[in-house]
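All protein chains of the complex are present and in place, except for one that has been dropped.
Moving on, here comes chain A:
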Amino acid sequence: MIKLFKVKEKQREMSENANGRAPVKKQSAGELRLHKDIGELNLPKTTTISFPNGKDDLMNFEITIRPDEGYYLGGIFVFTFQVSPVYPHEAPKVKCKTKVYHPNIDLEGNVCLNILREDWKPVLNINTIIYGLNHLFTQPNHEDPLNHEAAAVLRDNPKMFESNVRRAMAGGYVGQTFFPRCM
């Protein structure tokens, strides 16, 4: 290809001052895949989505879940999504912004959902994660706890768990921990 290099170099020298129209960077493959995921979103009726940085930044967004059944009925829970440029090779980073009394979500907002970590596969998509998060509210799971106290209460005394959830969502203390109102 050296001859080509030579020709190109000569061309470059000649057009040094002409306005060289360098191509503009394309979107990353991750952004394109995300564009498809977002354009095909089919949100459950409990869920809304927002894009804090406007319509052209799909890599950072928030979803709000308002469970319509179960322990968490009436609550409003916000999750942030951060999507990597190598999506879907890597799962999005999802955090719960709302402080919640939940066996599978800790007080820092870490979420224990298998498809966010060990079971993530590139065939999964944003919609799958959103359904997974909804599932956490209808079926909290005491077997994979991040908040062990909440998990123990759910396992041993579901009635008390229910009242703890109510108290936390209304804004109040469960044990030593204060939960801001999220209803």
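Quick notes on this one:
The rule we apply is simple: a contact is a pair of C-beta atoms (placed from the backbone, for glycine too) under 8 Å apart; a residue touches a chain by one contact, two chains touch by 3 or more; residues count from 1.
Note that in this section contacts and distances are computed from a predicted model.
Only one chain is not pictured, and the protein name UniProt records for it, out of "Translocation protein", "Proteasome subunit beta", "Leucine carboxyl methyltransferase 1" or "NEDD8-activating enzyme E1 catalytic subunit", is "NEDD8-activating enzyme E1 catalytic subunit". Interface note: of A:Asn114, A:Gln139 or A:Asn157, the residue touching the hidden chain in the full complex is A:Asn114.
Contact between chain A and the absent chain runs through residues 1-9, 12, 20-33, 35-36, 38-43, 48-51, 54-56, 58, 84-86, 89-91, 104, 106-112, 114, 117-118, 120, 122, 144-146, 148.
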